[in-house]
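Every protein chain except one is present and positioned as in the full complex.
What follows is chain A.
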Amino acid sequence: MSKLVIVTGASRGLGLAICRQLLQAGYSVLGLARTPSDELTQLQQQGLLFRAADLSKLDNIPALCSELTKQYGRPYALINNAAVGYDGVLATMHNSEINSLLNLNIQAPILLSKYLLRPMLLNQSGRIVNISSIIARTGFNGLSVYAASKAALEGFSKSLAREVGKAGITVNCVAPGYMQTEMTHSLQGDKLESIKRRSPLGRLATPDDTAGAVVYLLSEQAAAITGTTITVDAGSTA
């Protein structure tokens, strides 16, 4: 039986690319998203399992995890990819947006890790990959709250890696640079060209470049890698 991987934010962008590559690599993949996209529906025809879930409803997460484990069995891996990236200066960002960003970008992955880690503990084997961003360690005007959430995720991952390493579970982050996805569609024109120009490879990383790092971290070859961050940014932060 193939290993089960749960991917959040599976309907678009990076989440979709991760699901596609994991299916190609022979994993059983369960995608979570609020609603399925057309692309995700196509992947369902290739075997992708889908469960509609609104992860911003934090109180529902324990029951969701319990149901998923009962229905699909103990997961091998969790990919915390779902996130929002509101663009705006802090001084005028509405408090409700700060709250909802922190709920989805930090609290939801922590709770998902807490509850899906348990079956991994019983298996004495597992993988957690948290999708961070180069913004966790570099500054970007208008993304301070998003940056805080990603830096928090990296700190969380390092300590959790220490906590669960003894049980054969690895916890890592993948930090993409700017990718052309719906999430970054507001980044256009000069800003985008400037990022491309400054990149040693002269281009942006793609969702597929980043998904490749996730697939690697789930492989046997990555069994000794834990508590670290793999940056996939076409060299932008070099």
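Going forward, contacts are C-beta pairs under 8 Å (C-beta built on N, C-alpha and C of every residue); 3 or more make two chains touch, one makes a residue touch a chain; residues count from 1.
One rule holds for everything that comes next: contacts and distances are computed from a predicted model.
S.K.: When you check the chain that is not on display against UniProt, which of "Phenylacetate-CoA oxygenase PaaG", "Peptide ABC transporter permease", "Aldehyde oxidase" or "Acyl carrier protein" does it turn out to be?
M.R.: "Acyl carrier protein"
S.K.: Looking at the whole complex, which of A:Leu121, A:Leu192 or A:Ile225 touches the chain that is not displayed?
M.R.: Residue touching the absent chain, from the options given: A:Leu121.
S.K.: If I consider the whole complex, including the chain that's not displayed, which of A:Val7, A:Val164 or A:Val232 touches that chain?
M.R.: A:Val164
S.K.: Taking the full complex into account, find the residue in A:Ser37, A:Ser66, A:Thr138 or A:Thr206 that is in contact with the omitted chain.
M.R.: Answer from the full complex: A:Ser66 touches the omitted chain.
S.K.: When the complex is taken as a whole, what residues of chain A touch the one chain not shown?
M.R.: Those residues of chain A that touch the unshown chain are 62, 66, 69, 115, 117-119, 121-122, 124, 163-164, 166-167.
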